[in-house]
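Complex shown without one protein chain; remaining protein chains in place.
After this line comes chain A, so read on.
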């Protein structure tokens, strides 16, 4: 399956919601600790197992995450370590990019999610402990959600309810928010350790998964969040990102500092259904294609982006 080499350390990879062969990759120099960043837009070749770069955008600080616009096929937003959120339009000439640079977060922006139902707004999660709501046409954020007591690492819109989202934070909680409400509507003290990622089940709008430094993934039902529905153990180090499959109700993909990508079925006894150790450094980015069932991608600090079909070996040529 195709591999793409990035000059910097990979941080995030996302499939385009419009083109099945297109992905965006966020990278940062020197492991994101210091240096520049780059956003790559890459295309899978239809004929051969190769990846071609469509365009790349340089930034003066590391890029920690990217998210595709759900309304414009050429637009993507990038989370920059300098606290800014930048908007790029691949249809515009390079000198016109970035189209926008929103600078409100006081610290590194670590996570982004574009609203998949309303399609007109997106969220940014930052190490300044806040989450902000943005639209592309406003010079300033629409709202700031400030309740977490430590870095917010990731945000995820509910796939069904357009105004509901969840945030995962180093304060060991997942919070559920309704943008119509002033404060958070639910606080799930999910783990004893920092929570680095969260995602909603795409088929059951009440299920949410959280992934933590404690090496576990926990599945919660927001109607009864006192005990987790399921606990998935198997990673050897902190879990960096999790995604529910858009195609299979019970499938979760996760990536971890243990340098593996794992596949889980949270409804069965032996939940771990697949493990890929194709990366040689921490794996920090993973995504599943909405358009192609079973197509997945991962990136890590070994500066490689792998794209493969579920059931195949990512390294197989």
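Remarks
Keep this in mind: a residue touches a chain if its C-beta (ideal position, glycine included) is under 8 Å from a C-beta of that chain, and two chains touch if they have at least 3 such contacts; residues count from 1.
Everything that follows uses one rule, which is that contacts and distances are computed from a predicted model.
Look at the chain that isn't drawn here: its UniProt entry, checked against "Peroxisome biogenesis protein 5 isoform X1", "Checkpoint protein", "Electron transfer flavoprotein-ubiquinone oxidoreductase" or "Actin-binding transcription modulator", names it "Peroxisome biogenesis protein 5 isoform X1". Contact with the omitted chain, checked across A:70, A:113 or A:171, is made by A:171. Checked against the full complex, the one of A:70, A:104, A:199 or A:265 touching the unshown chain is A:104. The omitted chain makes contact with just one of the residues A:84, A:201 or A:289: A:84. Only one of A:79, A:179 or A:296 touches the absent chain when the whole complex is considered: A:179. Only one residue in the set A:118, A:160, A:247 or A:315 touches the chain that does not appear here, and it is A:118.
Mapped onto chain A, the interface with the missing chain covers residues 7, 9, 29-36, 58-61, 72, 74-75, 81-84, 89, 91-92, 95-101, 103-104, 106-108, 118, 120-121, 127-130, 132-133, 135-147, 149-151, 163, 170-172, 178-183, 193-194, 196, 213-215, 236-238, 240, 257, 259, 277, 280-282, 301.
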